[in-house]
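Left out: one protein chain. Kept in place: all the others.
Moving on, here comes chain A:
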Amino acid sequence: MSRSLTFRIFRFDPQLPGDTPKMVDYQLDETPGMTVFIALNRLRAEQDPSLQFDFVCRAGICGSCAMVINGFPTLACRTLTAKYRDAVITLMPLPGFELIGDLSVNTGKFMRELAERLKLWLHPQPQQADIHHLEAPMDPDEAAKLYELERCVECGVCVSACATAQMRDTFVGAVGMMKIARFELDSRDARTVDDFYHVIGSQDGVFGCMTLLGCQDNCPKDLPHMQQIAYLRRKMAGTLIASSKM
């Protein structure tokens, strides 16, 4: 027999004068294989067409739909309702991002600003091969390792689960450091440890992390955040020591 689920959803429209944040309950019968994506779309189509939320791929690939489900930030599209024994499912928007309305937050704006600030793109070596000739070889293991670090989908879960980021909004968060680690590893990138030190060698970067593991515990892609932050921290500390000896 199917359960009747209660979805307790955060509602707030910051653009509506006088609106105040509130939790609203909706009832829905659970169907086999129901995900939060299916449930929210049904609620919007059948009960409340003003409900705001974001989905794009609905397959756990694009990172649009991160929200806080029963207290934990995660991707809503691939969260099966059957996972929760309790028939009440609470949905809140990701904290730490600009709220667009209800469950929709502006992670895109955050990520673009972060990319511009940290220059999160490949800075190629000057002698890069031209496109008509054979490509430069790359160590197969290096390529595999790069892909491993590149699987981040910019969902924002790590930032929302990070106590430092909640206290200091200039903190780059695990997502920024993971990307730095990815370019630091890339032999095609011309930047040195010194260059990276300028963007993350501070309280806003590796030295601000309190190692509470919120990023690693909640990352939907199981990225090795702590390992990378620790690695970068050692590298950055090394830079400090080297420069103090000069």
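The working rule: contacts are C-beta pairs under 8 Å (C-beta built on N, C-alpha and C of every residue); 3 or more make two chains touch, one makes a residue touch a chain; residues count from 1.
Heads up, the rule we're going with is that contacts and distances are computed from a predicted model.
> Going by UniProt, what is the name of the one chain that was not included in the view, given "Aspartate carbamoyltransferase", "NADH-quinone oxidoreductase subunit NuoE", "succinate dehydrogenase" or "VWA domain containing CoxE-like protein"?
The record for the missing subunit names the protein "succinate dehydrogenase".
> Of A:Ser2, A:Gln27 or A:Gln128, which sits in contact with the chain we cannot see?
Checking each option in A:Ser2, A:Gln27 or A:Gln128, the one touching the absent chain turns out to be A:Gln128.
> Touching the missing chain, which residues of chain A?
Residues of chain A in touch with the missing chain: 13, 15-16, 32-33, 35, 44-46, 49-52, 54-64, 78, 80, 100-101, 104, 107-109, 111-112, 115-116, 119-122, 124, 128-129, 131-140, 142-144, 146-147, 150-151, 153-154, 186, 188-189.
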